[in-house]
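What you see is part of a larger complex, with each chain still in position.
When the chains are written out, they are named A, B, C and D in that same order, and each has its own residue count from 1.
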Amino acid sequence: MRLLAEGLSARRGEDLIFHDISFVLAAGEALVVTGPNGSGKSTLLRVLAGLLGAESGRIHLEGGPPGFEHPHELSHYLGHRNAMKRELTVEENLSFWQRFLGDSPGGAGIALDAAAEAVGLAGITHLPFGYLSAGQQRRMAMAKLLVAYRPIWLLDEPTAALDAGADRLFAGLVATHLDRGGIVIAATHQPLGIERTKALQMTGFVH
Amino acid sequence: MIALFFRDLKLSVRAGGGAMIGVLFFMTVVAVIPFGVGPDLNLLARIGPAILWIGALLAALLGLDRLFQAEREDGSLDLLLMQETPLLLTVFVKCAAHWAATGLPLVIASPFLGLFMNMDERAIGATMLTLLGGTPAITLIGAVGAAVAVALPRGGLLVSILVLPLAIPVLIFGVSATYAAVEDPAPFLPPFMILMAITLFFAVIGPVAAAAALRHSAD
Amino acid sequence: MSENSMAIRKLGDLANPTRFLALAERVLPWFAALSALFLSVGLWLSFTTEGDYQQGETVRIMYVHVPAAWLSMMCYTVMAVSALGTLVWRHPLADVSARAAAPIGAAFTFLALVTGSLWGKPMWGTWWVWDARLTSVFVLFLMYLGLIALNRAMEDPSRSARVSAVLVLVGFVNIPIIKFSVEWWNTLHQPASVMRLDGPTIDPEFLRPLLVMAIGFTLLFFTLHIAAMRNEVWRRRVTSLRRQAARNAGRETLAP
Amino acid sequence: MSHAAYVIASYLVAALTVAGLVLWVVGDGRARRRELKALEAAGIRRRSAQTAGGDDK
């Protein structure tokens, strides 16, 4: 499986945010997107997730499972917001996403408890999501990546609000996913501690 | 999908108090009209179905604006948009959950309110039936408005404005079907069939339009 | 991709609005002068012609009411065509045109409503009835206001254009309803007597000022519409220039 | 109210509405032109193309 982006450019409002970005990622490879604030990292990820139309260029998947036209149907997207309801318990949230997202072909999600365990927060799944600390919320949002299988992970500043221990834990999760042949694209300001990465430096338009 | 339905149901019961506020508002409307009409029971009975319908229409507006906005604010909308499952279906299921949480209680409460309006059994039955058939259409139309307004920070009133004019045909045929059931010469079925046709029409068109609007709202 | 092709595509986008601005600059004075001329002649005619034996002086209300009513419908038609332009041809000026027309249309509809009410009080003895013609015009007014509200609430035109275009087209069903309501339902309101297939049935004494006023109003509409479109083009330019300025300013201090 | 009053009222409303419209359009145009001038004075001009995008790899 290979993810290809060719000549992507995107617009926000009237302005072109980036222009002619291309990359190829094979299974087991990660791309780390870096760049100063406002350079378009989040915009790029949203384009890859199919949430924003690209102005030009295209994204496609080679050798993926048949029947999926757009790579975003095979992707997890972890944005700045966690996509969890404050009013529901962590367990209700996770089990909702597990059932709603379902597994992509080629893998299976793990059980809720195992996922909570994997992010180091076993035993607090009965709390309402709103009660968790910022870092705990972020970790639980990561647990969402585990409960349903998707070969591609799109992560926007995944480690913001995480402590050093959780950073390592997260690097472990990503490494495992890559080992299983997954693809990871992450925008970040901090080193993620993952090997086998390609790097993409966004500069924005400098005038 | 079933998961989405139950999550939404749980949320609106737990957080919005959707069902209660709708029914309470409905009751308020019904409680206030007699002041204007005075103690004339016949007149009250005559305009009863119309009032119930108007009350239900207005009550259905409460909370509708948050249908997609709440999802957008916490980022869930992004994930809903990305899936392979057709967005139509997602929208439809959300509408169904919303209706079950707010529309259905209105339908269930309507017979009691009909009693307050001094309506006879037949009129009450007819009102309940037409409400049962018509309120889903209001929710579905409302979903289009909510989807259009999803990008707006405080869409509340704007959604209602977009929704009300489109809901007028539902109101007209709902009310006329109810009257037809009560007054003998007029046949009940034709307007009721039209009402059902409108509901079916919006069951198809509503999710399509809402899905299209949501796709364009992503930023 | 080379920067050249970028430049050409962007220029192509701009060409239309730029050409429009130049055109507007040239035709606006003429339109303004002509509409002023027609309106003043119309005004003079409408106060010098005879009153009606049946309606007395109030017939003079017709000279504002009827053109305003026509214009309210025409303006919506213009918006509907623009909406088609947005959806089908993706013309960059179509959305500008629809947006600029909405407040003008709302004003004319308001005029038709108010003058109609002012006519209705002496003629029918009431300010308002809920008959088909009046209700449908009221709904038209609400639609104009709704569209204005929607346009104002969504500041990013590129996102709101298609949504409001669809709404405009959906609302277009109201126009035939307004036009033919007097024939389809029996109402208090006058049936058409000027714009009919078999020629006007109205007395030429009234027809002359009415037509002059109608032409004057139409010219006024086009003047205002072109000017408002020009404003809208400018507004968008200002927004995008400001963003661009912002981007530059943000960058300079930002060198990491 | 005499009938003349209705006529005068209608013409008055018409005059006010039209005047309001004209004032709005003219005022709006003036304001936009002023903003454009200010931006131009600040040295910001429309650019037909922008330079370099995100560096690759």
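Rule of thumb we're sticking to: a contact is a pair of C-beta atoms (placed from the backbone, for glycine too) under 8 Å apart; a residue touches a chain by one contact, two chains touch by 3 or more.
None of these values were measured; they are calculated from a predicted model.
Stoichiometry of the complete assembly recorded in this file, written with the chain labels shown: A x2, B x2, C x1, D x1.
We take it that only the chains that are shown with their structure count from here on.
Averaged C-alpha coordinates give centres for chain B and chain C that are 33 Å from one another. With centres taken as mean Cα positions, chain D sits 44 Å from chain A. Rounded to a whole number, the gap between the C-alpha centres of chain A and chain C is 48 angstrom. Residue positions 19-20, 204-207 of chain A each touch two or more of the other chains.
Within chain B, residues 219 each touch two or more of the remaining chains.
Here chain C touches chain A in the complex through residues 1, 6, 156, 158, 236, 239-240, 243-244, 247-248, 250-251, 254, 256, going by the rule given at the top.
Chain A meets chain C in the complex at residues 7, 13-15, 19-20, 36-38, 56, 204-207. By the touch criterion stated above, chain D contacts chain C in their complex at residues 1, 3-4, 6-7, 9-11, 13-14, 17-18, 20-22, 24-26, 28-29, 32-33, 35-36, 39, 42, 44, 46-51.
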